[in-house]
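With one protein chain withheld, the remaining protein chains of the complex are depicted in position.
Going in written order, the chains are labelled A and B, and every chain counts its residues from 1.
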Amino acid sequence: MKNFTVKKLPSLERLWEFIDSHFIFVAILPAVIIFLLFTIYPAIELVLMSGSSITFENAELIREPALEKNIVKFLDDWIFRKALVNTLIFVLLSTSIEMLFGFGLALAVNELVRGRGIVRTTMLLPILIPPVAIGSIWRLMYNSEFGVINAFLELFGIPAQQFLGSTSTALLSVVVVDIWHWTPLVFLILLAGLEALPEEVMEASSIDGATYNQKLRFIIIPLMWPALIVAFMFRSIVAFKVFDQIFLLTSGGPGTSTEVISLYVYKVFFQQNQLGYGALLALITIGIICSYLAVFAIAQRKFTGAK
Amino acid sequence: MKKLNKFLKGMAVSAIALTSVNSAFAADPITILINNSPWYGGFEALVEKYEAETGNKVNIDRTPYSGVLEKVRNSVRGDTSPYDLVNLDNGWIIEFYSGGFLTPLTNIDPDFKLSDEIIDNGEAIYWNSEKQWPTKEGGKLMAFSPNGNAHMWYYRSDLIDTPPATYKDILKNCAANHNPPNTYGAVLRGERGNPIRFSFMPHMLTHGGSILKDPKNGDFTITFNSPENLKALNMFLKIHNECSADNPGAIGQGEMIQLVLSGKAAQAGIVIAAQAQMDNPEKSAVVGKINYAQMPYLEGGSPHGVFGSWQMAVPNNISDGRKTAALEFIKYFISEKAQTLYAEAGGIPIHTGVLRGPLATQEKFRWMKPYAAVAENATQVLMYKEGAEVEQIIGLRLNQALIGELTASEALNVAAKEIYNVLAAAGRDTKLGNSLMIK
Partner (left out) sequence: MMVVNSWKRVALWCFVIFALILIIAPFIWIIGISLKYQIAIITGQFPFDVTWVNYERVLFGKSSDFLLNMFNSLVVAVISTTLVLIIATLAAYSLAWRTMSGLFKMGFLAWTLIFNIIPPITLVGPWYVIFSDLGLYNTLTALVMTHIVINLPMAIWLMMTAFGTIPRDLESAAIMDGCRRTTAFRLVLLPLVKPGMIAAGLLAFVFSWSEFGIALNLTAKETMTIPVAIASYAGQYEINHGEMAAAAVLSSLPAILLMFLGQKFIVRGLTAGSVK
């Protein structure tokens, strides 16, 4: 037994040495391997599919080139365009409100001396509830006959509203659910950022006698900028992908008032089994989100650069 | 990492092993993929009985409705299906019939035949591969049905004396009982997509309308914007606007059933699957007060039922032993004895002998006789590959007509044009018929 350990030690030592001297590469290796294993194949599949039309005969998959056909179909697809507009409205509204609320709340909680752990954990309740339950339960809450929200409004003499039933309020009602669901995410990311700010800087500024507003504007926000950007980026991505809630709350209706891209991709790719065209729509969606993020990145660089 | 894999895998394997002890049984164990539903309890009870009586082993993968389609696709497209019986919504069957993913039941046992007493869901359990159409004529038996699930007319027997039959009755009952926001005369589904499309079909058919001229025989001429359909749609909208709650465009299955159960709706068009909730005092304020009739029809016409049926079929990519075992279960399932047990445990039988037999005289099973009448004459629509796309078009345009974004004739015309585009792109023999209303 003793011999065994003694024998093993040098090689273990050498392994550590190796890891030490190549730590940069070793550190990122697991992530790279995971991504290579599980993302390359789906990604290639998606790209291949987008240029074909896929049917099945005698249980065999038949792939025919149909890139042009799919593109023509896309150019003609008014529902996708409508869905894109709705999605942009949804993303802009929900992310901006959530960023505002989330940051405000993070600033407040960061000032608390105790109770942070509890607040942080409780705030996560909305994200813990599975999306299916969120959808069904909010639909019940919005119900125009028996819903709790209308019952609440009635206390103040406000007549029953058709939250999900009217084209003018359906999208807003869905945004409200989203704000409730995802503000905690923004809050959590930003609170982590605030907690990590070097204390010396914060204290120094307080000693300088700066007002809170000045501190916020000239110290906290610039230091928090990277965290704000990460929060905004991921919030935008999740918002662009919004699916479960809308699927369960309205299925895109009434009319097309709450049709969003991901819901439409689901209908085409999954319900209608148009794998080729659906894949193309998925790629276009990726392109749209990337350009949205890129525009945002350029804008923020200009903005912060000008400062 | 490896250890972890092993650990997790081991755990999963032991969990599987626990549920599938199979040593010396007569038939191979089978696994059934089925959706969760109000009649699932009946199905489970029947499976347990089958296991007890035959000693054969059956595993059930009960999956939420939203997950069934993808699981079926994955399993039949892969090398070997983990499932021996898959349950298919009627909107999905064409994809799997025409894709060649399923084994005709007569290939497993050439002598297997369904008795005339078994409801065949408007022949949706047969597939004629030459015609590419689900029809008994020249078709092979592909499936059996755990629930035909036809559309029924639910009404409050304490408010309405005679069973409503025609639109005249419906509107009369509506006028007598419509007192919003306390009660509504009649409620239909109006939510965009499948809900409003499905809800409209019986009304379209009974007005003599159709979507396509004769798709069964290859004639895909668009008839959706015919004068008959306009009449049907106007009637449909009239019921919605005059008899329903004031957000008809957002009423889905859940809201409609909620209005009936809470006692707010005097009449509603719902599939039979919802029947079980009506007499359950935990769920219903109208216990014993709901009765069932056929869907309404025009004066002097006849009722037209529509199926929202389920079909259960055997995948191609499993061993012969497993196929035989699956068929053995099917044979048991469709027997009159099993069907009686199925009904008593909460299932919706597909055996007309049971539906019209001694059970049907019980108060609890008062839905059986009207259901049998509907199920024997009901039909299927959208039985072609492009069905799901056509459904989306109709489901959107009708919803827009309902919420006032389009007029009735605009909705039909626009939908007709879009359906034409889809079918033309798919290479069907189609044209925009003598569309009488295009301005």
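Basically, a contact is a pair of C-beta atoms (placed from the backbone, for glycine too) under 8 Å apart; a residue touches a chain by one contact, two chains touch by 3 or more.
Worth saying up front: this structure is predicted, and the values here are computed from it rather than measured.
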Inset, instruction - Just list which of the chains on display the missing one touches. - result: A, B
Legend entry - Among A:59, A:79 or A:141, the residue in touch with the chain that has been omitted: A:141
Legend entry - Option touching the unshown chain, where B:106, B:277 or B:324 are the choices: B:277
Legend entry - Missing-partner contacts on subunit B, residue numbers: 4-5, 8-9, 11-13, 15-16, 19, 35-38, 40-41, 44, 59-67, 70-71, 73-74, 78-79, 82, 253-254, 257-258, 261-262, 271, 273-274, 277, 281-285
Legend entry - Touching residues (missing chain, whole complex) on subunit A: 16, 19-21, 23-28, 30-32, 34-35, 38-39, 41-43, 45-46, 101, 105, 108-109, 111-113, 117-133, 136-138, 140-141, 143, 145-148, 151, 180, 183-185, 188-189, 191-193, 195-198, 202-203, 206, 223, 226-227, 230, 233-234, 237, 240-241, 243-244, 248, 262, 265-266, 269-270, 278-279, 282, 285-286, 289-290, 293
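Following the convention adopted for this analysis, only the chains that are shown with their structure count from here on.
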Legend entry - Residues on subunit B engaged by subunit A in the complex (per definition of touch): 64, 69-70, 76-77, 95, 98-101, 181, 191-193, 245-247, 249-250, 252, 254-255, 258-259, 262, 264, 316-317, 388-389, 392, 396, 399-400, 402-403, 405, 425
Inset, instruction - Sort out for me which residues of subunit A touch subunit B in the complex. - result: 55-61, 69, 73, 79, 132, 136, 139, 143-146, 160, 162, 164-167, 170, 250-256, 267, 270-274
